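Structure first, then comments.
Removed: one protein chain of the complex. Kept in place: all other protein chains.
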Amino acid sequence: MTRILSQPFISMGRGATLLAAGIGRWGMLTAETVRALRHVDVWLRLLVPQMARVGVDSVPIALFIALFTGIVLSLQASYTFTGAIPLYFVGVLVGKTMMLELGPVLTGLALSGRVGANIAAELGTMRVTEQIDALETLAYPPVAYLVVPRVLASIIMFPIVTALAIAVGIAAGWITAIQLLDMSTAEFVNGLTLFFLPFDVTYALIKATSFGFMVATIGCFFGFHTRGGAEGVGHSTTRAVVVSSMVILVLDAFWAVTLL
Amino acid sequence: MSIVIRDLHKAFDGKVVLDGFEVEARDGETLVILGGSGSGKSVTLKHVVGLLTPDKGQVEVDGEVVSDLRREELFVLRRKVGYVFQFAALFDSMSLADNVAMGLRRQSDMDRKEIEERVEECLRLVDLDGFGPRAPSELSGGQRKRAGIARAIATRPQYLLYDEPTTGLDPVTRAMIDQLILRMSSELGVTGIVITHDIDSAFRVADRFAMLHEGRCRFQGTPEEIRETDDPVVRGFIEGRPELLENAS
Partner (left out) sequence: MSRSKEALVGVVILASVIVVTFGTLWLQGVTLAATETEITAVFANVGVIRPGNPVKYRGVRVGRVREITVDPGGELVRVVARIQEDTPMPADAVAILAPESLFGDWQLEITPRDRFPEYRYAQPDDPDHLPGYAIPDISQLTATADRISADIEILTERVGIAFSEETARNVASLIDNVEEVTQRLSELVSQQAGAFTDVTGEIQEATQRIGEAAASARMSFDQVGETLSREELARILEDLAVVAENTREFSGDLDETGSELRGMAARADSTFARVNVLLAQVEAGDGTLGRLLQDPAIAMEVEGTLQELQLLLEDIRENPRRYLRLSIF
């Protein structure tokens, strides 16, 4: 009886301990990544290829998402703003929402699926096939060789892809507004510029950069700590995507609280 | 010039794998460590290059205690030690030539041309000449193993560690790998540690034997000595008679 009663608490305690241990190990890997930055000779050559994989290859999916988000935002804004509210508020809503929220977050989530999963699966496979050990024996620090270029590439490319996505989203909203909503370009642009602050752009880029950092470090973390064959790799990949998606949303709220 | 393993202890998540293992690989000889699957042979090997740190005890390579080395010193040490992984652990993302050149690019100050020459030489040594531009995924299991050896010898190490070099290969390829191991020892003069549970192969390459059983060194001696030993565990293992093992324990 007491065992049944105490079981939930034991599980909770165990869960909390595992979570804390995971965060601690992630922190150690991140700290090691920072330290590994000094091995410039190791990671520099690998940075551009990783930037191509993280950034360039992710552009189509990010722009695709942004395109439809822009269209839908524009249509829904016009549906919401009936009567008393002037139509140029469609521009306000499309611009502000794309920049502050949907641009960075949707791009971040899409890239956590694409980039985070890719990193976790690749490093996980390298771990279980001893390729990471092989790097060590060939005197390559694995963190400098594998983690640093991926994390740096993500930090650099996430905001870049996000910026393009925001631009495409706003352009899609604008074209929708003039084609389907009988608004003029002047009206839409008036709304767009009305409440625009340069900080909006900074905010979006700060968010995107932090998402890039988290997605890459979490992907590397789960990849590095993969155990046991193909199943382990699958497990790590799933967890990397789930955890980085959750972290993106939490971080999104965190920035909203601290920066706005 | 030797590898000395002293009183090595290692446990994973409370499960004891090594429990005071002791063995020595002397200069120029090929030491074969026998042991069943999961007896901790690979774990021992990983301690030698510092991929794992011992719970207790130590590994000395050329008189240096591996676990006491700083990271940079460890990298220096690893130049002297080539590691042949069980499944070769070739980097899938690069060609065979790049795989072999990896160690050279970091651990030597050779220029591009010298590296190219050395890579070719190493590939020739393992009978893979002309395979340089291929990707690891295009190779057969035996070819991958040989490529792994080529990568391990590229930096001209004094020591070569083979993790189950013949496991999962057909008899002809196995014989080829054994010859390769012998060639490394005779032509390059390297000190080798081979871990295996392939008895035929072990007798072909071994100068000396050690048997790892239940985390400890059960037997150490020459091939002649191991053939004549009375220890039922060792006999059971080399003759493939599980009933002897059961009686012993």
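All chains are identified by letter, namely A and B, in their written order; residue positions are counted from 1 within each chain.
Quick note on the criterion: contacts are C-beta pairs under 8 Å (C-beta built on N, C-alpha and C of every residue); 3 or more make two chains touch, one makes a residue touch a chain.
In this text the structure is predicted, and so the values were computed from the model without any measurement.
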Selected residue (touches chain absent from view) among A:Val42, A:Leu73, A:Leu87 or A:Ile160: A:Ile160
Residue of A:Ala31, A:Val48 or A:Leu249 in touch with the missing chain, whole complex considered: A:Val48
Residue, one of A:Ser6, A:Gln179 or A:Thr193, that touches the chain absent here: A:Thr193
Missing-partner contacts on chain A, residue numbers: 48-49, 51-52, 55-56, 59, 85-86, 89, 95, 156-157, 159-161, 163-164, 167, 192-198, 201, 205
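Please note the rule applied: only the chains that are shown with their structure count from here on.
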Centre-to-centre distance between chain B and chain A (centres being mean Cα positions), rounded to whole Å: 42
Residues of chain A touching chain B in the complex: 42, 125-126, 129-131, 133-134, 136-141
Partner chain A, residues of chain B touching it in the complex: 46, 49-51, 71, 75, 78-79, 81-83, 85-87, 89-92, 102-103, 106-107, 151-152
